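The structure under discussion is supplied below as structure tokens; questions concerning it will follow.
Omission of a single protein chain aside, the complex is shown with its protein chains in their original locations.
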Amino acid sequence: MAHGAIKKVVLAYSGGLDTSVILKWLQIEYGCEVVTFTADIGQGEELEPARTKAQAAGVQEIYIDDLREEFVSDFVFPMFRANTLYEGEYLLGTSIARPLIAKRLIEIAAETGADAIAHGATGKGNDQVRFELTAYALNPEIKIIAPWREWDLLSREKLMAYAEQHGIAVEMKRDGTKSPYSMDANLLHISYEGYDLEDPWVEPGSDMWRWSVAPEQAPDQATTIEIGFEQGDPVAINGQRFSPAALLAELNRIGGANGIGRADLVENRYVGMKSRGCYETPGGTILLKAHRAMESLTLDREAAHLKDELMPRYASLVYNGYWFTPERNMLQVAIDETQKVVNGEVRLRLYKGNVMVVGRKSASNSLFDAAIATFEEDAGAYNQADATGFIRLNALRLRVAGRQRG
Amino acid sequence: MAHGAIKKVVLAYSGGLDTSVILKWLQIEYGCEVVTFTADIGQGEELEPARTKAQAAGVQEIYIDDLREEFVSDFVFPMFRANTLYEGEYLLGTSIARPLIAKRLIEIAAETGADAIAHGATGKGNDQVRFELTAYALNPEIKIIAPWREWDLLSREKLMAYAEQHGIAVEMKRDGTKSPYSMDANLLHISYEGYDLEDPWVEPGSDMWRWSVAPEQAPDQATTIEIGFEQGDPVAINGQRFSPAALLAELNRIGGANGIGRADLVENRYVGMKSRGCYETPGGTILLKAHRAMESLTLDREAAHLKDELMPRYASLVYNGYWFTPERNMLQVAIDETQKVVNGEVRLRLYKGNVMVVGRKSASNSLFDAAIATFEEDAGAYNQADATGFIRLNALRLRVAGRQRG
Amino acid sequence: MAHGAIKKVVLAYSGGLDTSVILKWLQIEYGCEVVTFTADIGQGEELEPARTKAQAAGVQEIYIDDLREEFVSDFVFPMFRANTLYEGEYLLGTSIARPLIAKRLIEIAAETGADAIAHGATGKGNDQVRFELTAYALNPEIKIIAPWREWDLLSREKLMAYAEQHGIAVEMKRDGTKSPYSMDANLLHISYEGYDLEDPWVEPGSDMWRWSVAPEQAPDQATTIEIGFEQGDPVAINGQRFSPAALLAELNRIGGANGIGRADLVENRYVGMKSRGCYETPGGTILLKAHRAMESLTLDREAAHLKDELMPRYASLVYNGYWFTPERNMLQVAIDETQKVVNGEVRLRLYKGNVMVVGRKSASNSLFDAAIATFEEDAGAYNQADATGFIRLNALRLRVAGRQRG
Partner (left out) sequence: MAHGAIKKVVLAYSGGLDTSVILKWLQIEYGCEVVTFTADIGQGEELEPARTKAQAAGVQEIYIDDLREEFVSDFVFPMFRANTLYEGEYLLGTSIARPLIAKRLIEIAAETGADAIAHGATGKGNDQVRFELTAYALNPEIKIIAPWREWDLLSREKLMAYAEQHGIAVEMKRDGTKSPYSMDANLLHISYEGYDLEDPWVEPGSDMWRWSVAPEQAPDQATTIEIGFEQGDPVAINGQRFSPAALLAELNRIGGANGIGRADLVENRYVGMKSRGCYETPGGTILLKAHRAMESLTLDREAAHLKDELMPRYASLVYNGYWFTPERNMLQVAIDETQKVVNGEVRLRLYKGNVMVVGRKSASNSLFDAAIATFEEDAGAYNQADATGFIRLNALRLRVAGRQRG
């Protein structure tokens, strides 16, 4: 097999079966040097085994980076400022991680003098698009190798055979089993695809879920928390300040314990098909609710409505992989501009899967004016007679049209 | 006091204190004949007392109409086809009822030869706008009397004094108490405003809520239901067909029993201030989730995304009272056009406040193609190599820009 | 060369060099039967030579269809109802013709039992996308052959050599010359690309343009015309009714004579690059201006504004080839819904490239109410005091925010 002349490739490497096979396959098929890059974005796996395996495979340049803080502060939080939901339901846990990984791949390619990058995403999914759009945006001349679109190892059996043939160790879970689902995890969520989810009428087994207890198993007592916001980002829980990554981890812990954040969806992939996915996003589910509540008190109505109208497009951009683009940037600066006033605290009750807002306050930026809103006499804060003209002029075009119709 | 010459006015009349005072006030101040109109839109109160009271007040023409089916089929369901949420949270239970009531007021004015209508909405709220925009749109020459914007009976004490002075019976609840909240109910929801809700940091007492049990009090066993959809509207529960109003009532019953549908919000009123409202919308909460799930299986991606982008504007139109307008009509025909294929069943688990989608199917319109989506070998249903060109051309503009930046 | 087994292919065939070479190439490379389809969409060329050439090439099934009326009534006019402009300037003359041709290709494939279609669009342009998206939408199983993406005849010289080698007659223009530009024409426009236009700083020579005189050469006297509209579509010029195609042809004649409709643009192609194009769209330029003027008198403000906001997306859908899609359909029904009231006459002055609206009237649907708009005393048609409340409530949120800032 003759591939284009690649001298050195940076591989997004987890140390699992797929990327271990890819590493070997790149060495054999491309005859090039492979640099491995393994990122800690909070997936909850030890990374040192990846180093050991890469070394065993003869890799000279091994990158293992902790990107958790960058992930949350530069990707997750900006996205949550937009109250982002794809197709009304999906919190974009996988989507938002890809641009960061691809950005780091490109950086490492520059550092190591590599002319290509490689990843283990399949040709059917969104992740290949997200990786590669980012890579091309940041380095237009980069070469990209996507083995799943090139090779014929298109089933697990073939992969296993290739691994055995080339002496790649295939680890089993301690109990000798392996989840039948295709999973992806980071600080924001864990996702499940494939297996029995491929029939959208079938409910997955209760043992699929890993990050949260079922609502039925959650405590019988509600947990009340207060989240503090500064400029649209959460900074504290119950008065205690956290770094971005630590805050999200803490919300995951609290949310997961209370059965919060499970979703079972059919979504539309960018490459054109519908797919079924299940997600656990405990902290993100809490955060979305809390952020909206914080905005409800502090954000101007028209700014809030404009944000709501732009959100679906922003969500599609993130889902489709267009993070490092002029259009995402346009939307982000508009969104960020609104967040300067999103300061204060939100109180929430968490109970068996529910996230209930029960209070919100802002010492510095509340636009809630009880003197105006009151149902009691307001001492002139609001002149009810103003409403007459307001209504009459808003109705004028409708009245003219009504007269015209006769 | 000299008011414009009104001969006959149709009053939206509940028989409660406010509209009873208004009835008398109209007779006195305007010296005109009053026609009363009382609608059953599922608020759950007996209407015959309204007839008795109106008769006692000397009203000659008394209209009491059951509008429940029209309300759900012509207003609620069309709105749910759009997955409508105002400001990300509010299901618009009050908003959607107003155009129907105003439309009926205008019809009755035509039937009775009245030249004016009157309503009991205050000058601070959205309802006055919703009533009056509808009225003006349907009859540009109608005169509108909004006593709250005219009189000086601006507190409950003054109202009570006026009632006593004019021999208007003020009923107490059987136990001599009255809810301290301002409430409004119909088949879609019940709302609460005022009193301790005027501080958005304060959680209302558990005895405020009337339609649903608290999640904590809901059954320990989940309830599973299946909702059948035809052209975007729900038509059956667990295989049993219901009329629109009966279906919504049944969903309210099931949802309320499972602690579903409570919301505690700060919202932006059209007249310019923020206000706090609490809502119970058990059936609507289930329906929104179910409808989205039905669409996720049957609706084209781009149609779904376009709907999502238009939804916030549609929601604002409904919230602000622009139901009978060309622009709402534009959006409605676009939305309805998409719903022809929204047919099938959705299975949901309801548990202590949670509505979880656990299955969706459509015999006639599913766009989920397992042969394409599968993680297994797909026998050529999808050519992974296509993704390369897809990505490369989508990236082209980004690459050109990258090269240009150097 | 081994291609997939194609039995019969319908070729979009003009009889020119390119498609003549393609015809032969298909016969040789695919060894399949070729059906030719030649459409009259107003490009202004005789079609019978195409029949003669196809017969000479041994084609058994030859389709030559006059699609002019369908083109204008079902494609051009619906698009003009939206006031469609791509990127603020381009009237989409090429884009709008492609779905019609592709639709007819699919119909002919069904009629003739063909399993494939072929077209002569290159792999760099938008037309391949427009043809193929339509084809796939109307027949998901159709096979598509795009020779320009397959063969290596990638220059004019190679094409000519192939033609000579295979005995394909290459016609010269009568004077032995040929335009150096790549051109495309139909009833809506003629376009020019390539040659010296490839430098966007260079002005093309005055002899490039074919449909219109230069403004400098146009008559010194203005031409005044009146266009009559019914439900948003033009139906008459100066009181004389025309069929859709005849009306557009007449506007082209009048516009071209007055130097109207030239455009020189850099546009963004769907496949990712910028390209330079020049266009002559005399009738369309007049029609856009006239339609907007007709709407300005008859259309509700909010419907008009919503149309304006949706237009750029509608334009992109047309430009990118998504005519036969759910999302275009959504927008079209919304737009069409608004056009019921767009009836009346517009008077225009045409002068040396200018299209000036100088009058508009609608006996049945004018929303212009001089009694309200007048600067003179209006006898109570409008209550100026209403504006106070209108402004005060619209300002309320701004005032609350101002107070909050201190």
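As written, the chain order gives the labels A, B and C, with residue 1 at the start of each chain.
The criterion applied here is as follows: contacts are C-beta pairs under 8 Å (C-beta built on N, C-alpha and C of every residue); 3 or more make two chains touch, one makes a residue touch a chain.
What you are looking at is a predicted structure, and each value in this text was computed from that prediction instead of being measured.
Across C:E48, C:E69, C:E111 or C:E203, the residue that sits in touch with the chain not pictured is C:E203.
From the set A:M273, A:M311, A:V346 or A:A373, the residue in touch with the chain omitted from the display is A:M273, counting the whole complex. Contact residues of chain B toward the unshown chain are 300-302, 365-367, 369, 372, 382-383, 385-390, 392-394, 396-397, 400-401, 403-404. By the touch definition given at the top, chain C reaches the unshown chain through residues 83, 87-89, 122-124, 128-129, 132-133, 136-141, 146, 148-149, 154-155, 182, 193-195, 198-203, 215-216, 220, 222, 262, 264-268, 271-276, 292-293, 296-297, 301, 304-305, 308-309, 312-313, 316, 324-326, 347, 351-354, 356-361, 366-370, 372-377, 382, 384-388, 390-392, 394-395, 398-403. For chain A, the residues touching the chain absent from view are 268, 271-274, 299-300, 302-303, 305-307, 313, 322, 325-327, 329-331, 333-335, 337-338, 393-397, 400.
One rule holds in what follows: only the chains that are shown with their structure count from here on.
Chain A and chain C have centres, each the mean of its CA atoms, that are 41 Å apart. Chain B has its Cα centroid 32 Å from the Cα centroid of chain A.
Within chain A, the positions touching two or more other chains are listed as 301, 366-367, 369, 372, 382, 385-388, 390, 392, 394, 400-401, 403.
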